[in-house]
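Complex shown without one protein chain; remaining protein chains in place.
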Amino acid sequence: MKTKNSINPITKYLTSVLKYLTTIMPALLWMIVFFVIPLIFIVVVSFSTRGEVGNIVYKFTLSNYINLLNPLYIDIFIKSILIAIYTTALCLIIGYPFAFIIATSPKKYKPLLLLLIILPFWTNSLVRTYAMIVLLRTEGIINTLLLHLHIINVPLHLMYNNTAVMIGMLYMMFPFMVLPLYTSLEKLDKRILDAASDLGAGPINKFLKVTLPLTKGGIISGCILVFIPTLGLFFVTDLMGGSKVILMSNLIKNQFLTARDWPFGSAISVVLIIVMLSVITFNSRTPGTKGIL
Amino acid sequence: MNMKIKKTNLMKFIYLLLVFLFLYIPIMVLIAFSFNQSKLNVVWTGFTFEWYQSLLHNAGILDAVKNSFIIATISTIISVIIGTLAAIGMYRYKFKGKRIVDTILYVPLVIPEIVMGISLLAFFSIVKIPLGKISLIIAHVTFSIAYVVAVVKTRLDGFDKSVEEVAMDLGATPLKTFFYVTLPIIMPGVIAGALLAFTLSLDDVIISFFVAGPGSVTLPLKVFSMVKFGVTPEINALSTLIILLTVVVLSFALIIRNVNINMKKIVVILTSIFLVVASISSGIYTYTKNNAAPKEVLNVFNWSEYLPQSVIDKFEQTYNIKVNYSTFSSNEEMLAKLMAGGGNYDLTVASDFMVEILSKQGLIQQINKDSLTNLKNIGPQFLNLPFDKGNKYSTPYMWLAGVISYDSSKIPEGTIKGYKDLWKPELKNSLTVLDDERVIIGMTLKMLGYSLNETSPEALQKAKEALIKLQPNIKSYDSDSPKTSLINGEAKAIFAWGAEGSLASRENPNIKYVIPSEGLFLQQDNFVIPKAAKNIKAAELFMNFIMDPEISAEISQSFPYGNPNTSAYKYINKKILDDKAVYPPEKAVKKGEYLRDIGNSVTTLDKIWTEVK
Partner (left out) sequence: MTKGVFVQLLNICKSFDKDEAIIKNLDLDIRQGEFLTLLGPSGCGKTTTLRMIAGFELPTSGCIVIDGENITEMPPYLRCVNTVFQNYALFPHMNIYDNIAFGLKMKKMTKKAIKDKVNEMLKMVQLEGYENRMPSQLSGGQMQRVAIARAVVNSPKVLLLDEPLGALDLKLRKQMQLELKHLQKILGITFVFVTHDQEEALTMSDRIVVMNKGVIEQTGTPEELYERPRTKFVADFLGETNILEGEVFKLKKDEVLLKLYEEEDIIRIPNLSYKLGDKFIVSVRPERIRIKENPQEGDVWLECKFKERIYVGSNIKVVMILKNGKEIIVNEPIGQNFIFSDEIKNYFVTWNPNHTIVIKA
């Protein structure tokens, strides 16, 4: 029998390329056309100028970014980041024990409890925000109740301020924190905890030295899933803040719709993108914290 | 020891309970009040289904539901197919640049939606894709793909590759392997991905907000505009139905998880889903469809709360033309949408100075007055105004005056006589004003004694400082429905157009108004036809229809703005004609001022506006 030499390299290459083409290409092409290119476009526009009545003049300029250095905008930027951080922190602090309790509850309750968490998550976000408004309004439930019970004499101004916006965001994003936390808590091998006890760790030590580090992945996922979208929830700010509270998201919306300064709006968006990218790269750099999604 | 465990269990239980209460009480309240007779969502006055009934007759909502379902279904199908293929490809093959593809498929999950929304808006406007169902579907597919990939990938992680090898070993070609083995095994993941994509599409607010066009209002967007008005519990009823739908879909998903899947069952499930969806959509479709299929479509763009549904219905029935009615809350927003090339609006409404801007920009076309037989009904004092001499581009629609309305049970009469009284310290946190920079800055200028259209730097500087001092008094900015704040007690006084005050007083007789002493802020709104209009004939028919005296009177009845149609006066309720908020006394009108285009100074105003807020 003759010994045959290596397989024809061209056919080999073609068949393998064909495999990639059919599976990945459609998605890749779609995302490049409708996702990557528009984003690149925004970056380009951020370096352009605004025409007299709001059209885009493609003349290179850094003025939009220089504009951003105005303390006014820096202020808005900081406020947005702070609110996002507070919301994330609150979600984490309230959410972690919550997820923990559910993850450690007896098997028969778990599906039900999970269902109860997921249900609001899948309900329309506007509906949920509106529900919050109903509660917090000056003549809403909470105030009426408290007045009725004579706990307060003057209605609380729960709406149209920073606090309202934060409550709205918290309500909206809470499930996004709980689910990744729950997943990583669930995956925790209980036997490791047993080993810790066996070696003499009390409940607090067990938590700090074993549970917490091992669920780091879930914590970081949850934080990312809350922090970043919060920066873009303009309608919560709109509805709960009565257009009085201005954050980066509202600023962008205004620039694009009302003030028709697309270049400036794009510049703000680019800043937002940079924030997001830094958070993500920070996540993947930190060892042992591959996000759980 | 037992006691300790019991105690911790109790604490755990209480904690869970509290959090769940926090999550669910708002929703419960919402659902409860959908059955409440009272309009105000506070006190229970009786059980009723009327809101659900009126919901079913609300064409706007049904339209939105239909749109949402169509868009969700189509985008789900596309994204599931593309996404599943991609997930399989990523799982199977290693190649150069895999990390990059991975990132591209991951980023949409974490990017703020607003960035995606505006980038798509910009993209569509450059590539000249009209905003409508197509743009919405494209947008929804774009963010759904990432989610489908993530979900299917998770399912693939536990997938045993050798099963595929076995299949090939037993004689199945790669294609057959995919359909007989791979697909059925990952089907639960695919279905989960599909459900997720479907829900996300139905739920999407932010991205849809930017890329929706006329005739493609989705359910969330409709809810968004309804929330801003928040007047009737119809929205509670709608919310309850949405929640119900979610529960049904979720239970369905859970049931699927526990059932073993094979090809036969997949076919059964898919057919049943298809049947259910088809029957729902055809049900909705027959509901929204009128008798004969409308031959033409007219896209109208107008301020919110400016044209009653009854008039639109009458027009549709008279001329058998379907009207797609979209709304905006400010001139600038309308201008932005027109400039983005988005939306093929055939007819839009613009205020005086905006007509100037539009004509300068070449965005509107000259109108053919020959077909506008009802133009003679318009009073001559409203024609031939400086912003459009000869009415080449516009016909008058309504005129309005800025009026301060207040709740006399909270603020004693006589406290407010003019703009400057708004600055009074006792009005802390009690005002709702229009979210319109020209109006508010202009008002401040007038308060300082300047003209509304003043552009000198010193004047603007003083206005800015004054406005900053006003901020503590302003509770909220609202151009959509400022009267809501007044009615539901959030604000004690509002500065808005007269009609708002008039409507508010219908709900609450305590509400009175004041014509500001410094001088009235006047505005004339007009119909214009955008250059990109497709159905000009229908547009002209509509303009003419509106100027019919009886129709015009009907509009005034619902939205009592100043009506330039003098022939309509005999049909208008005398109370409205006497209402000072709507028809201020002659001398006040003479003292009033209209807004003019101030060209580039707008940017200075933009800056002030942002700084002040």
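In order of appearance the chains are A and B, and numbering begins at 1 in each one.
The definition used in the following text is that a contact is a pair of C-beta atoms (placed from the backbone, for glycine too) under 8 Å apart; a residue touches a chain by one contact, two chains touch by 3 or more.
This is a predicted model, so every value here is computed, not measured.
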## Note on the structure
Considering the complete complex, of B:L136, B:I185, B:L250 or B:A538, the missing chain is touched by B:I185
### Query
Which residue, B:L18, B:V166 or B:L275, contacts the hidden chain when the whole complex is considered?
B:V166
### Message
Suppose we count only contacts with the excluded chain; which residues of chain B make the list?
### Response
160, 162-163, 165-174, 176, 180-181, 184-185, 260-262
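In this text, only the chains that are shown with their structure count from here on.
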### Message
Need the CA-centroid distance for the pair chain A / chain B, whole Å please.
### Response
23
### Query
For chain A, which residues count as touching chain B in their complex?
16, 19-20, 22-24, 26-28, 30-32, 34-39, 41-42, 45, 50, 52-55, 72-73, 94, 97-98, 101-102, 105, 111, 113, 115-120, 122-135, 137-141, 144, 157, 159-160, 171, 174, 224-225, 228-229, 231-235, 239, 241-244, 246, 249, 251-254, 256-262, 265-266, 269, 272-273, 276, 280, 293
#### Entry: Touching residues (chain side chain B, partner chain A) in the complex
12, 15-16, 19-20, 22-27, 29-30, 33, 40-43, 81-83, 85-86, 88-90, 92-93, 95, 101, 104-105, 107-116, 118-123, 126, 138-139, 141-142, 145-146, 149-150, 154, 199, 202-203, 205-206, 209-210, 219-220, 223-224, 227-228, 230, 235, 239, 242-243, 246-247, 249-250, 254, 330, 332-333, 335-337, 339, 357, 360-361, 429, 432, 435, 474-478, 488-490, 599-600, 603, 606, 610-611, 613
